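For this depiction, one protein chain was excluded, whereas all remaining protein chains were kept in their positions.
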Amino acid sequence: MVAPAKKPYRVVGSRPVRPDGTDKVTGRANYGADIRLPGMLYGRVLRSPHAHARIVRIDAAKALALPGVKAVITQADFPAAEDAITDLGETASNLKWLVDNVLASDRALYHGHAVAALAATDPHVAEDALALIEVEYEELPPVLSVHEAMAEGAPRVHPNMHTVEMLARFSPGPRSEHDIPNAASHLRLEIGDLDQGFAEAEVVIEREYETGTAHQGYIEPHNGTALWNESGELTVWLSTQGPFMMRDQLARVLKLPVSKIRVIPMEIGGGFGGKIPVYMEPMAAVLSKKTGRPVKMIMQRDEVLFGTGPTSATYVRVKLGAKRDGTLTAAEAYLAYEAGAYPGSPVGAGGMCMFSPYSVPNQRADCYDVIVNKPKVSAYRAPGAPAGSFAMESTLDELAEQLDIDPLELRQRNAAVDGTRRIDGAAFQSIGNEAVMRAAAESPHWNSELQGENRGRGIAMGYWGNGGLESSAYATVNRDGTVGLVLGSVDIGGQRAALAMQIAETLGIDYEQVKPIVVDTDSIGFTAVTGGSRTTFATGWAVHEAGLEIRRELEARAARIWEVDASLVHYDDDGVIRGPEDRSFTFREIAGQLHRTGGTVQGKADVMPEGTGPAFACHIVDVEVDPDTAKVEVLRYTAIQDVGTAIHPDYVEGQIQGGAVQGIGMALTEEYVYDDQGRLRNASLLDYRMPTTLDVPQIDTILVEEPNPGHPYGVRGVGEVPIVPPLAAVANAIHQATGVRTRRLPASPRVLLEELLPEE
Amino acid sequence: MATVFIPASLRRLCGDRHSVEVEGATLRQVIENLDPECPGIHALIVEEGMLRPGIQLAVNGSTAATGLLREVPADAEVQILPAMSGGAGEAPGRGAPPR
Partner (left out) sequence: MQDLRYARASSVAEAARLLADGGPTARVLAGGTDVIVQARERTRQITLFVDIKGIPEAVDLRAANGEGLTLGAATPCHQIYGDAAVTSSYPALIDAASLIGGTAIQGRASFGGNLCNSSPAADGVPPLIALGASALIAGPGGERRVPVARFTTGPGQNVLEEGEFVVALEVPAPAPASGARFLRFIPRNEMDIAVVNVASSLRFDGGEVVEACVVVGAAAPTALVVEAAGEALVGSPLSEESIAAAAAAARDAVRPIDDMRGSIRQRRHLAGVLTERTLRDAARRARGEEVVSHP
């Protein structure tokens, strides 16, 4: 269901076929796994079997003696990371953590931590050789949860690390007065006067919640093929959301100037935030340098789960104060998120987002980034927001029950509107929050009657801020009236189509006339990652600007051809250039004359736009819980979201559906399972249970289109917020179906059954 | 006058004030003028003449893409933000988006 667009667009809002579609469905699209170079070697990684161990000795002699093995590396083969971190945590320079995560130095800090890597002429030989590398470990006690980690006297994973006060999410400030073991940082967000807010409250409710570790679950494993040539230039073919981010990380780890590194992004089979950090790419580079041959490395599925960054397991405590009429007076949260072995959990975003759909005058969130002996977390779709919102939206549901107010009504009474201040003090402008809640209240789903036993309906809101950052693009007018569109943003969710559509709209030409291509880091200006829900917004700005430059150039060219003053020539939105005396050129006509009137025309733009519009979503879900087995079946699901302008509604709906399904997975089945020694027990997609098509119903979407005034086509980021509401929506539905409040997700049958069965 | 909202972690530098009003036509001027009011705050926000990695400033709710060069309209609100760029800002070993 799509509300009518606010503006009559020609291309924007239509649903053309994506340019990469045919090659993908016929298997011709080139992914990193398809790279084959002459003389190529195959690399593999040896990983720690322990969650925490001192590496006493590594002996590669037997592996090197195996015919076909060409090189073995450890961290000693990397340029020394400047150890600026004598007092860990008090500097923004954490290069050593980056390098240590790629390949362990003196200690392995999680089960699956890379310890050594090798390259051989054949993948079977490489695999055989791994077993021949002798590593002597001295096991150390692992720290496996935020509770364990922060307990008084807990062993410190990084002995010299002290809690620092964060100035902002990424910016450490002074050392905290309250040093907590393994808490790398504390960030306090606050507006208003919390004590006052609770004093005004007539009802106060405080609850605790936990979530498990969840992986992004992209289907294509990480891969990278590196060639370090004799003149010291490094070329890497890989799967990434951010080729420039990869180039910069490689430059730092390998101590190379960026001009010596060319990163060629291949097609990408999913990322969701997880394909931003470097993992085996620097190893492939060093192995290539050592052997003089190209080295290809592809992670096995279990390595993806062992060795890359999932999102944090979390503990969140939330306390709300309200008047009897439901008006919220105070909201307080304590959040502790697992960072994994090195600092950097998304806990700040958790604290930032959880209260944002609501107008609460007095708010505080204390956010702790906690080191544990698990993989270093990385970004995962609206990083940090789902867990915080799970806590807030579950507590709101309980508050609604206590006050006997309809849960959506309670949210509407407290809805953040334009001018409402967020927890960081900023005031919202042009947000669609109320419109989303209204669309939910008017939706067929919310107005349908839920029938049948053991069934329940849940509702929850979600918020995400979206990103801007740098993007470059250029476009070339071809003689036949087509346009080549050159992009630095990799295409992970239909961006080639969405960007081609925007420049087609700007130029007044057909979508089919634009041929978009994603190029390598030597071929375009710096472009930030495809992530943060920024690409259709920011790179969309760039292609629009490039289109405007083409319009200006073509106006000037037409003026020259007609021998009139340029001010008399106008490029209209229908793609026709009109001058005096009814003279006109279609785009195709003038394109055919360019080469004889001064040469080709290009438009280019490098942008870093402000004005990202935040995103709000409301999800409604019906579930049925089998009272005998505690299995939760999702019966019906509706996701309502303010999407700004839906450039390509299919892909907007696809993003919403995908995000909702990932959220359902976090709510019901997905979780890393560790034993008491910190060994990951379910490093496979059999036992790390992502929902399949049989586990979810059709996800219905309702697109609320409140155009973002900060973008020429009204684009808001859409990709991330849909993963935020499902956790609480599902938990609230389970409560209605069973009477049980699930305060720890996933609500797997095993866990939920314990709640349903009588106590033993 | 611009109103600068002080994050909780810095309020002790500003006499526990939640916001401070200062003059300034650009963020550079605003932060310089803020320092006498909140001694030491400049050094926490600015490094070698530029915004420290990881710090984001917002003017009237919009993240300032041009950093300290950003113009500040009269009566604007300035926030020191907990940067929240999600997938876009999160590289290990790197606090901030790369330059």
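As written, the chain order gives the labels A and B, with residue 1 at the start of each chain.
The criterion applied here is as follows: a residue touches a chain if its C-beta (ideal position, glycine included) is under 8 Å from a C-beta of that chain, and two chains touch if they have at least 3 such contacts.
It should be emphasised that the depicted structure is a prediction, and the values quoted were computed from it without experimental measurement.
Of the chains displayed, those contacted by the omitted chain across the entire assembly are A. Touching the chain that is not shown, out of A:438, A:631 or A:741: A:631 (per the contact rule at the top).
In the complete assembly, the contact with the undisplayed chain comes from A:694, out of A:25, A:76 or A:694.
Taking the complete complex into account, residues 122-125, 127-128, 302, 628-629, 631, 668-669, 673, 681-682, 685-687, 689, 691-692, 694-695, 748-750, 753-754, 757, 760 of chain A touch the chain not shown.
Heads up, the rule we're going with is that only the chains that are shown with their structure count from here on.
Residues of chain A touching chain B in their complex: 92, 94-95, 97-99, 101, 165-173, 187-191, 241-242, 244-245, 248-249, 252-253, 272-273, 276-277, 309, 342, 344, 346, 348-349, 351-353, 364, 376, 378-379, 381-383, 424-429, 464-470, 526, 528-529, 531-534, 608-612, 710, 720.
Those residues of chain B whose C-beta lies close enough to touch chain A in the complex are 5, 7-10, 18-19, 44-45, 52-56, 58, 60-66, 77, 79-98.
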